[in-house]
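Entry: chain A
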Amino acid sequence: MNPSDYLSAALMIAGAVFFLAGTLGLLRFPDVYSRLHALTKADNVGLGLVVMGLAVQAESWAVVGKLLLIWLLVLLAGASVAHLIARGALERGIKLWRR
Partner candidate 1 sequence: MGALLSEISWGVVLILLPLAGGIACFLFPRAAKVLGLVSVFAVLLSVSGLGWNIKVNGIYRHAIGGWNAPLGIDLYADGLSLLMLAATALVGFGISVYSADYFEREDAARFWPIWLLLLAALNALFLSADVFNLYVTLELMGLAAVALAALAGGRDALGGAMRYLLASLLGSLAYLFGVALLYHGFGSMDIAMLAVRVEASPAVWAALGLMSVGLLLKTALFPLHFWLPPAHASAPAPVSALLSALVVKGSFYILLRLWLEIFGPLGGGVDTLFGLLGTGAILWGSLQALRQTRLKLLVAYSTVAQIGYFFISFPLAASAGVTAWSAAAYLVLSHALAKAAMFLATGNVLRFGGHDRIADLDRVVQRLPLTACAFALAGVSIMGLPPSGGFVGKWLLLQAALTQDRWDLVSVIILGGVLAAGYVFKVIGHAFTLADISHESREVPAKMEWAALLLAFGAILLGFLASPVLSLVGIGVPFGVSEVSP
Partner candidate 2 sequence: MEALTLLHWTFDILLGLGLLWLGWRVLTSPDLFNAIVLFVAFGLLMALAWVRLDAPDIALAEAAIGAGLTGALLLAAFAKLRTVEKNHDIAGQLEKGKLENRSFQWWPATFLLVVAAGLGHTVLSLPHYATGLSAEVSANLKSSGVSNPVTAVLLNFRGYDTLLEMVVLLLALLGVWSISGSALPREAAPGPILDTLSRLLTPVLILVAAYLLWVGAHAPGGAFQAGAVLGAAGVLLLLSGWRLSSHLAGLPLRIILVAGPVAFVAMAVFTMLTGGQFLEYPRAEAGTLILFLETAATLSIGTTLAALFLGERPKNKREYP
Partner candidate 3 sequence: MSAAFLFALVGVGLFSLGLYALIVHAHLLRKILAINVMGSGVFLVLVALAKRTGESQPDAVPHALVITGIVVAVSATALALTLMLKLTAETGRAELPEDQGK
Partner candidate 4 sequence: MNWDAWIPLLVIASSLLPGLIIFFLAEDRKRLRTTLNLAGALVKLALVCWMLWGVYHEHHYETRLTLLPDLELVLRAGPLSLLFLTLSTILWLVTTVYAIGYLEDSPHRSRFFGFFSLCVTATVGVALSGNLITFLLFYELLTLSTYPLVVHRGTEVARRAGQSYLVHTIFGGALLLLGTVWLYTLTGTLEFTPRGFLNDLGEEHRPALVIIFALLIAGLGVKAALVPLHGWLPQAMVAPAPVSALLHAVAVVKAGAFGIVRVIYDVFGVDFAAGLGVTEPLAWLAATTIIYGSLRALFQDDLKRRLAFSTISQVSYITLGVAIAGPIATIGGVVHLVHQGLMKITLFFCAGNLAETLGIHKVSEMSGVGRRMPWTMTAFTIGAFGMIGAPPVAGFISKWYLGLGALEAGQEWVIFVLAGSSLLNAAYFLPILHRAWFQEPQDAWPEEHHFGNKETAWALLLPPLVTALMALGMGMLASAPFSPLGWAQFISQREFYRP
């Protein structure tokens, strides 16, 4: 293993941690809004880290570009869908969770 391998491993493991945290949040948080919060933040950063980890291994800049494109699209979709879900929940009258 050379240094770049270590770097990408570290980045990907960090990404996985974010995913784990996000998933935990999805399962454990009390209402729709806080779950969305946990999910989107964690996944966006987590995916970013994974993409970076993979980019280190990439053979060409074109591949890096494609990876970035994936990340961007997921960001866009994740944000939009989270917004739609939250708005739908509000419209249905689901109340915010308060302690």
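Basis for inclusion: all candidates are chains of the complex that A comes from, given by their letters.
Observations on the model:
Convention: contacts are C-beta pairs under 8 Å (C-beta built on N, C-alpha and C of every residue); 3 or more make two chains touch, one makes a residue touch a chain; residues count from 1.
These numbers were taken from a predicted model, which means no experiment stands behind them.
Every option in 1, 2, 3 or 4 comes from this complex, but the candidate touching chain A is 2. Listed in rising order, the residues of chain A touching candidate 2 in the complex are 73, 76-77, 80, 83-84, 87.
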